[in-house]
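With one protein chain held back, the other chains of the complex are shown just where they sit.
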């Protein structure tokens, strides 16, 4: 099979463990069915997501949870080891994120939306947008251990929904398109269930009583907008010179 | 009186000395009447706000002016000691701003709007937004002297008007609601008058001939939009998981 | 001739060599006809714009290309020596950009738009916006060699079009006004042709087959919107306290 | 009593909680007897000094231990809130250390020696040396909250012994003079006993079985060199323009 | 075989590719004969070590040369990806160096001497000294991808000779002991010969005509001081609490 016909490689990269699962695990499961190689990456190990454990301890727990969820999907997992609330636009952040893109060698990237409920998500979005552009430039050095070579071309870039699909002022951010994940909703829920350490934290910090049910309701709400049982929304980054054809949607449609 | 029934604690935090006075001193005066404890904070001491005095000298003068204005209101004052034009999104900035929130222990925060006429205002807005989220997380360390403990919950967060209520391109940014400050306009003007050092600077750098009258006119213009003599506009940060009920407005209405 | 009646000084500052040429060289040529002194500045020397040469080597080549284009126009050229993909909002970046404004002493500044296809452009836009505000403040030190003195007042500030005139999601960003560059289009093309090193790179990284023709088509498209052969679009930064009268347009109209 | 005849103010500042106690608590106790006001400061809260507790937890414990030891002496205590292994020569480090000197307003400073067994100690020594010089310079701003004013003059500066009195290669570093602490050895031991959290850590990381006895043996060894029961060694920083007369020794001798 | 009787693990870490070979490859070859697992690490990839190739290109070449030399010995090789002349004492440098120690899990570390002919060597020495102390502390996080767990104890630490065995002023720095490498000198020379890219550079920058012969002469000179054909000199870091028994020498002697 020539390289052109192999299934595209996917990188789903978001801020914290559980964000990828919440926003796009159903879509990833569909892509896995298509034979795509999938890498899940989190910027942090979630070291501030606990009121009971210290940062190193909860980080260890959550790396394990993220790995377990990725295993359910048959995906690779990597953590870029930023600290929570410490994702900023600086040289080190750009180098690490570009290295992640070069290591995953994706054809399609799914990441956090530019506007979301907290800074870690928004900063992740910007760093990944930039990294997709920088990753093919051979003169840009990531200065990481065992640096991966530049990739061939800027990948297709998609933003997931923000949490609750709203901006800072409660306004809806409509997605460009909604993927029907009715067939994969249960795997998504299983992956999400791996993040058991977050139950207490989400209740304490976010006022979310039962995060599994909360996430299912959100998937159902997005699905309803597309007339299906469960859905996940996306926007495509179409600014020059990112590829503008909707390869993700074509790929998913080709499978139905 | 149980903790639930005590008047809420207020933190009004903006970039420079005089910004809080210009944008929300009338509202703070109403809150003070309700028995609220109020902390006014400025990110900088305004060290670039002079063409006659060096940075350390004008900073000393302006800390005193800000303290005097806070004294008129019966509020605490603190300065986070950023330098003018040096507020950026970095680790030190986040730590200091989070520490400010933890020290003030606010139930309600008023801060600069995300889009305003200069970077110090916009950066303040972002840092405060993030700090409200980080302040309750026990694993996030501010690394400041005598660090205050985490607070219990994310406070209600409100943005004041931008200067002249416009964005970069002169478009109006409509407030969510306007507070009637007709009863407290004179105290607001007195507080503003404490910042006498800025008269010359505002004329030189901003082309504002008489800042007291200029501010009064702006309060009158916002008031007119609400059918009252004087008003101040606000937008609420409603993104998940910040509390979405309008506690500020309820509180103010309960007093009328 | 008194100072008030001398033609205004112009600073056109953008991210990389060739950006100024693409976005506003036609307008600069019209301003040159009016007797304006013009400075072209690039944030970087374009060190990542090659797949064949190392960063120092391509930077040397591109500094020469930018100088040659400026020579055609009769403009000064300076490079701020940021590295590609390394323009961020930090203290060093602010100091260097403010120094550039102080050295050029402009009455009118043209720069990158706040939203564009890549981070270097957007960061340039923000740094220049801030630098225009900081440049007159005597207490703000740029900490550069042979620091230039503060300027007298905030200059008029204009943003060029983004690449293809679109935002991240492919939506059009309409300009405030379009300058008719039909008379100067050929000089613009000659200036652009100085950047011969970019032909291969733009094809490889941007998928742009023939950048000279591509740029001419874009100028024609903007011209068409104004009913002229070729045009360049601009938006004015009108936020307080930047001067709000459209001095650029008045100046250009006075010459027709 | 005129200012010249008041007892001098003392700042004993070292890297971690317990370092001051180990190296100079006996001398501090003698100075306290003379009526000196004493401030004990630690650069860090000792957040890496545990294999059982996370960094925030052990830091809380150790701040309390340091406070308790200072209380025994009747001294003030402050922690500069560096992190363990994160004391470096940078702008933030200099500002914080200079602020500490300005807050304590010392006439005499005791600090870590320039060469010691680990970097935190050596960096502390350098930062304090520099801070003593910078603290009287009014143009040097510490950029800290509630900044203290500059002090009047460079204080007398003394270095304590290194751990075991040796350099990196095991060579002895002879002290300039040894203070007879036979009268205060028991208070020193009581202060040291406050740091109970370190018993396990010192055994694990340092191979020190019983740190109280170990410290007593070291005091006895230094005492023996001066022909007394217990002693503490010091070197004076005599480089220009630090005051070169041995005020510490004169003060201690005046009391015998 | 119990853990206590296994041959110790060795980490030889120096600034640039070829430094380990020049200073201690003969000793490493002896340790390899003893069954030790050996890791060779370089802080940089030597990106400034060429006047003909750009930094990324020469770095690729030199990583390959370092790997080839390590292969000859049967050692692992890793590069920490600092840039030449960019090794400084900052948080990122400490984290990376500590991670290197944790990954290699050494019982014995050989590194650059504290005083040498250039800053990269001296900074490497300090960072490695500190890393050996920090590596066992579980609360110290390296914030690297796939972080290795803390090691059990501070390893034995040895410094190699400086270049030409002299300090900044040409004074000899006598080694603590000299290892007889007469049996392994040819392998050392073969390893050194892998760094063929440096022949021109060493001539141009260092005035070293033939680096292989130059190195052989130095080994012979050190050998002569110990009455053997070829030797390599070392000093042991004996400051508290680094282990003070000379395990390296005992190990080498046990094999003769």
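Letters A, B, C, D and E mark the chains as written, and numbering starts fresh at 1 in each.
The working rule: contacts are C-beta pairs under 8 Å (C-beta built on N, C-alpha and C of every residue); 3 or more make two chains touch, one makes a residue touch a chain.
Computed from a predicted model, the values in this text were never measured in an experiment.
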Shown chains contacted by the missing chain are B, C, D, E
Per the whole complex, from D:129, D:156 or D:222 the residue touching the absent chain is D:129
Answer key for C:143, C:186 or C:245 versus the chain not shown reads C:143
Given B:12, B:28, B:53 or B:251, the correct residue touching the omitted chain is B:53
Answer key for D:23, D:42, D:67 or D:236 versus the chain not shown reads D:236
The listed residue (E:18, E:47, E:65 or E:81) that touches the chain absent from the view is E:47
Those residues of subunit B that touch the unshown chain are 53-57
Where subunit D meets the left-out chain, the residues are 89-91, 94, 114, 126, 129-130, 133-134, 136-140, 154, 176, 235-242, 244
Residue positions on subunit E contacting the omitted chain are 47-51, 54-55, 58, 84-86, 88-90, 116-119, 162-164, 166-170, 205-208
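Note that in this section only the chains that are shown with their structure count from here on.
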Any chain touching subunit C and subunit D at once appears in the list A, B, E
Neighbour overlap between subunit A and subunit B returns C, D
Fit subunit A to subunit C (C-alpha, same chain sequence): the rotation, rounded to steps of 5 degrees, is 120
Taking shared numbers over all numbers used, above half giving same and below half different, the subunit A and subunit E interface sides are same
Rounded to the nearest Å, the gap separating the Cα centres of subunit A and subunit D is 49
Cα centre of subunit D to Cα centre of subunit E, whole Å, reads 35
Touching at least 2 other chains, the residues of subunit E are 55-56, 138-139
Among line, ring, star, complete and other, the chain contact graph is other
The chain pairs that touch are A-B, A-C, A-D, A-E, B-C, B-D, C-E, D-E
